[in-house]
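Structure provided below as structure tokens; questions to follow.
What you see is the complex with one protein chain gone and the rest in place.
This part shows chain A:
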Amino acid sequence: MWYRSASFILDRQHQQQNDTVTNPDSRPLSPSSSAMATENPNPSISMYYQTRAAHHGVVTSDWLAQAQAAVGGNSDDAVSDNCVSGGDEECKGFSVVDEFNNWRKQPDLAEAVAAIRALASVIRSSQATTMMELEIELKKASDSLKSWDTTSISLTAGCDLFMRYVTRTSALEYEDFNSAKSRLLERAEKFGEISYKARRIIAMLSQDFIFDGCTILVHGFSRVVLEVLRTAAQNKKLFRVFCTEGRPDRTGLRLSNELAKLDVPVKLLIDSAVAYSMDEVDMVFVGADGVVESGGIINMMGTYQIALVAKSMNKPVYVAAESYKFARLYPLDQKDMVPALRPIDFGVPIPSKVEVETSARDYTPPQYLTLLFTDLGVLTPSVVSDELIQLYL
């Protein structure tokens, strides 16, 4: 609640203190690791958004296919190099985050899945002989992943989910440590498939809700929503899409590129034109960075605004999110989350006395959402907390 202080002076002082804090224990960088891997120069700026922009830029799907093929060859080399150059202990600490980044370079892979794959590699390279030891190592690795980017919700949720699963598996009375370990490994490595399957399931579930002649408003670049629209286009449904620009990421431009390739009629709107065009819209479709306990969602900045407009004009707001994005958070208002800041480039220099709101995401309360499409089925926002209880009990 610090960030809600009405006293701007206190805020400014706090900001200055943050800047002067030295970087956390700097380790010697091995020559082959990329600069962004280990150190997070300013903890409050979201690594997620920085690296995401670097990873994806304005990409086309052909480029994606090529990149995927290229990455498949490189990732193993990079990891082994890392391990060889550094010492054993340092290597482990390095390789989780590096491994994670390597996995994330695959553009189709979700964050939580990359995290779980990285944790799987920790298991693989671990020399523990008991479940307890293995769990402790995993906990350390999961903590380091989480601290690398404190703002990403799906990363945290993915790590928590996997840790929870590990502790439950050990409770399943596997007589043999090695068989338990191999089962963990097998499950973790199959998790990537689950992610892809999840998107297919969500796309299938939402098909009925897209009818011929409808107009869909989309905000932000969500791979799940893209899958939904792609499936609808493949099923020869006739619909058109309004795409918000998504300043300052310009994710809307990417999305409109992809949709144009699918021969779906697309119209780009600037973010301020949403209310103006809401009349012609039949439904709003968004993805989610995280789904919180109240049934609300945390998503790219602008989602709350669109949901408010849609609600006042009686348009349904549908959210497409995989189940591993369910997080144990309960924000009470917009500032009640770990802030994820993202520097905005206005194109002209801003005088230093002018403050800029750089938060990258907002919270949409559940009363503005109509339905959530997840791989667990179609849910109303009130079901989310039930599902979370089932998992975390």
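Following the convention adopted for this analysis, contacts are C-beta pairs under 8 Å (C-beta built on N, C-alpha and C of every residue); 3 or more make two chains touch, one makes a residue touch a chain; residues count from 1.
Keep in mind that, in the parts below, contacts and distances are computed from a predicted model.
Hidden chain, UniProt protein name from the list "Origin of replication complex subunit 5 isoform X2", "Peroxin-5", "Translation initiation factor eIF2B subunit beta" or "cysteine desulfurase": "Translation initiation factor eIF2B subunit beta".
From the options A:Ser222, A:Thr244 or A:Ser323, the residue with contact to the unseen chain in the full assembly is A:Ser323. Set against the missing chain, the residues A:Ala118, A:Met131, A:Leu161 or A:Ala320 yield one that touches it, A:Leu161. Touch with the chain that is not drawn comes from one residue among A:Glu99, A:Glu258, A:Glu293 or A:Glu387, which is A:Glu387.
Although one chain is hidden here, its contacts on chain A can still be listed: residues 161-162, 165, 168, 172-176, 179, 183, 187, 190-191, 194, 198, 208-209, 211, 323-324, 326, 371, 375-383, 386-387, 390-391.
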